Structure formats: structure tokens, C-alpha cells
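Left out: one protein chain. Kept in place: all the others.
Up next is chain A:
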Amino acid sequence: MAQRAVWLISHEPGTPLCGTVRFSRRYPTVEKRARVFNGTSYVPIPEDGPFLKALLFELRLLDDDKDFVESRDSCSHINKTSVYGLLVGGGELWPVVAFLKNNMIYACVPLVEQTLSPRPPLISISGISQSFELLFGIQDFLHLGQKNDTELNTKLNQLPDLLLQACPFGTLLDANLQNSLDSINFASVTHPQKQPAWKVGTYKGKPQVSISITEKVKSMQYDKQDIADTWQVVGAVTCKCDLEGIMPNVTISLSLPTNGSPLQDILVHPCVTSLDSAILTSSSIDAMDDSAFSGPYKFPFTPPLESFNLCYYTSQVPVPPILGFYQMKEEEIQVKITVNLKLHESVKNNFEFCEARIPFYNRGPITHVEYKVSFGQLEVFREKSLLIWIIGQKFPKSMEISLSGTVTFGAKSHEKQPFDEICIGGTAYLKLHFKILDYTLTGCYADQHSVQVFASGKPKINTHRKLISSDYYIWNSKAPAPITYGSLLLVRCHN
């Protein structure tokens, strides 16, 4: 259960190599074991240059996909996971765990403690999940609060030292790299016994606990008879516990109002010490009924020092917060659009912001717009072929607003206007972006009085709530739209 090597590669389309190795680390003692375990199927870790080239080719990130290349484009070359085989130096290096996130490619090669031919299933390779954790850990570290390239470079420069702590010999000891950074800084503190490995040092100061619930709501709305609209709430509860003592115990209860929507699919942080079976089994896979567990949801845990995600959940609320339709008709070089949005009466009508983005893909730049809005303002981004309808902080009393207009396009030039593989012909969407503070769609809240802390001193308890939109799509109802299986199924159930 170890890693042979790890890389960070920035993806730079348009440059000759299309990327640069920003960081790499090899583990020669693990490599030595790989040679023994893999036997004749052993392929050594290549140098950075050949690795970069082979990985970008396999991930289709080189700018040369003009021609059909069998080793990449063949129909039988099927990849169903983020694990790849790379052709390097006459052999195939496998398994290479790799993914692209924010223009950075995270990659590593876990040790496989057996022969690679025939390839064992990934599930039987203990190093695979460790690879993912290492890469996720690096990703979290690089992007936590990172604002610009300078900060990124600073963090990249810290990586060698951090990995020397967190993964000195290729076996990952802690995926939380921030923890390792702290442990370097905490090095002079005398550790008491039975200190958890995930908690370096102890907190000294005023006790306080902050709990913040963030719900994201996503939706796909079609305004069609044969396709059901779908929506889902995804919640994350983030905690920061500043408490004295080595292992303070905390219990947080999440509650719902009487008409609240039950929480489902609950995943908890590993620091949670026990879990009610009702929480463990409450799942969106089952049909909902009145007997669904509706809390309170108790989470006893021993907090780490840093801020962490206590739990994630999903929920199926009865109605989407904003219901709308979008009609778009093409007429030669122009399109006619009509949009109608209605805020549900149960939703708090007090937004931090609310806007609808209406992009036009695979067309030329906008040359002319004629429009009428019942509320808010429309901004036109001609070169990006984008309209933004700024709705603002509140819906009007009627809770319903509309936009209609005609948009004219110029000639298409491939370099500038956005290409989209979904929005072909009349297939189009508008996407809602909004945020409501001190509100959750499920009604879920953490009562200050329900927080139990077994530690010295009575802590101050802060709670926050917010609802934000995420992937909130309203599709053009006058053309085909991409659907999910759920949309088809729900209609059948309803009819």
C-alpha cells in the first residue's frame, strides 16, 4: 500500500508541450518493491518529460486530436475510471491515477503488490484509494483559500517539505497536508500521550464552536409533458471547534421544522464516533414516505483543530425554489426568447444576489437585442454571446417575473464564440445563480442549545446558514434537451 511516484502538471493549452511538470516526487524504495512484485510485467517510472507527454496524450490534452490515432481513439480503448495505462518506453505504465482539476493535472502511480498481467481489478489494489486520497489532499491544500498564481507557487514550493512529512516513503500517513504543515510548525510542542495523529497540538484560548450549514440546490427544468423536472438539495455542515483539551467530545444535533424535508444520504467525517442506524440507512434510493426519519440528527465527535466538514447530506424538497420556463425559437439569424420565473411562496424572498445567465452557444456574436423585462435589468455581453438578467435582491410581490426579446447574431467565428457539445440547434438553457443567507431549503438548522460540549469552559456557539444555487438549469422547452433517467422515470410514476 504505497505510491511509486506523484506528479503535479499544469495544463497549458496552446504552448508547445501543452503542460509543465510543476512538482514530482519518486519513491525509490517502493520502486524497488514494484520491480519484485510486478516481475516481468514491471515498467519503470519514466522521467518527467516522457511522462508528461504520455499522460497528456492519454488524457486528450494535447492540441493534436485532428487525426484518428488508434492507441487513443480506438473504440475498444475504454476508460471507465480515472486510472490510465500510459505507453512509455516500449511498455505500458499502469495503473496511473490521474485527473484534471482547475487546469492542474494530479497524477500518481500506486504500487501493485502482484503481477500486472493479467491486470488485477482496481478494487483489489490497496494503493489505489490511497492514490486518490493523496491527490485529493494535495488538491485541497493547493486550492484552500488560494487566490492567485503567486499563492499557488508559494504552496507548490511548500509541497516537497509537506510530503516529506505526510508521505516520507511513499506510504501516505495523512491526507490532510495542512495538518502536516502545522505539525512542522508545532514541532517544538511537547506532545502529551495518546495524541490523535490527526490533531497536532492543542487549542489554547476562548472556547467557541461555529457551525455553518450550506445547502446547494440544483435543478433541471424542462416545462414538458413527458419529462419531469428534477431538483435536489445537497447540504454540507462545516464546523470549527476551538476547544481546549486533547480530546474534547462534542455532539451536534441538526433539527428540522415540522414541515422540513428529511435529510438523506448522510456521509460523515471520520471523527464522528458513532452513528444512529436511522441516519446510516436514510437514503434517497428508497421511496419516500411519511415514516422517513426526520431527526434530530445527532453527530457525536471529537473535533480536529482545523475547520472540517462534519457531514454531507441530500434532500428532496417538495418544490423547487424557483420554477420557470424558457422558450427559444430560431428564425434565421435571430432567435426569439421568452423567460418566465416564479419564486415559490415558501422561499425567503431576500437574496444576496439572483441572476439568470442566458448563453447562446455555437453561434456568432450578438449584434442586436430587443427586449422587455417585467423586472430587473438585462446586461448584454456581445462577444461572449451571453445575456445576464440581473434580478437583484427581491422578487416583486407577484413573485413572478418575465423576459421576452429578440437576439440577432453575426457571423460565426470559431475562435471567439463558445462551442458546446450539448447546445446544438435549438437545445439551449438558462442557468440561475442565486444565494440566500440565513436560510436553508430543507429548513435544517443547528440549534445553539442542542450543541453539547464536554470540555472545560462554556463555549460560544455560532451558527450560520445559507442556500446557494448550483447547476440550476432551465432548458428551452421548444427543443430537445438532455435528460436523465430520473426525469423519464418520474413522469411514468406520476402518470
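Rule of thumb we're sticking to: a contact is a pair of C-beta atoms (placed from the backbone, for glycine too) under 8 Å apart; a residue touches a chain by one contact, two chains touch by 3 or more; residues count from 1.
As a working rule, contacts and distances are computed from a predicted model.
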| item | value |
| --- | --- |
| Protein name (UniProt record) of the chain left out of view, among "Phospholipid-transporting ATPase", "DNA-directed RNA polymerase subunit", "AP-5 complex subunit beta-1" or "Replication protein A 14 kDa subunit B" | "AP-5 complex subunit beta-1" |
| Of A:32, A:206 or A:394, the residue in touch with the unshown chain | A:32 |
| Sole residue of A:94, A:293, A:312 or A:371 that reaches the chain not shown, by the stated touch rule | A:312 |
| Touching residues on chain A - with respect to the absent chain | 1-2, 24-29, 31-33, 36-37, 39, 47-49, 60, 65-66, 68, 70, 72-82, 97, 99, 101, 113-115, 120-124, 126, 128-130, 132-133, 135-136, 160-161, 164, 168-169, 171-176, 179, 187-188, 190-191, 193-198, 216, 218, 232, 234, 236, 265-270, 272-275, 277, 279-281, 283-285, 312, 314, 414, 419, 421-422, 424, 482-486, 488-489, 492-493 |
